[in-house]
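Please read through the structure below; I'll follow up with questions.
One chain of protein is taken out of this complex; the other chains stay put.
The block that comes next holds chain A.
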Amino acid sequence: MSLCRTRLQEERKQWRKDHPFGFYAKPVKAADGSLDLTQWTAGIPGRSNTLWQGATYPVTIYFPEEYPSKPPRVKFPAGFYHPNIYPSGTVCLSILNESQDWRPAITLKQIVIGIQELLDSPNPNSPAQEPAWKAYSKDKAAYEKKVREQAKKYANAM
């Protein structure tokens, strides 16, 4: 409905005016040259001085028709290695959860910064996948190795 459309165009405008360094976010382009405002692709850079640095991780953001009453869904590629990300790639994060901390006032910029923060600060109490969660809580060395390998995969072009 209207609120969803006007808000998404506003998000696009605000993002163009000002967005955090190293991030990108844009609506998906359809074959006919138009943009679908309800589906965005975004890139989240790993913070420097963390295991995640040197790479930009791709996510897809899906906005429901009831947005901004309801939060968007954010997905990494399936199989993304992180304790709080489901095998399907869906991010488990309180600000993206309608019955937890989602508020209509939360902007796209805050969402992507929140996810960047989550990368290096996993929440061990909310496991979403077995491999990364297990390694994170029981075998830090193996966990770090995997995360570094993943960072190589999504490494920024030099």
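Some notes on this structure:
Please note the rule applied: contacts are C-beta pairs under 8 Å (C-beta built on N, C-alpha and C of every residue); 3 or more make two chains touch, one makes a residue touch a chain; residues count from 1.
The rule is short, and it goes like this: contacts and distances are computed from a predicted model.
Going by its UniProt record, the hidden chain of the complex is named "Ubiquitin-activating enzyme E1-like" among "AP complex subunit beta", "Autophagy-related protein 101", "Ubiquitin-activating enzyme E1-like" or "Vacuolar ATPase assembly protein VMA22".
For chain A, the residues touching the chain absent from view are 1-10, 12-14, 16, 27, 29-30, 32-38, 63, 65-66, 68-70, 77-79, 81, 84, 86-88, 90, 92-95, 97-101, 104-107, 109-110, 114, 117-118, 121, 123-131, 133, 137, 146, 149-150, 153.
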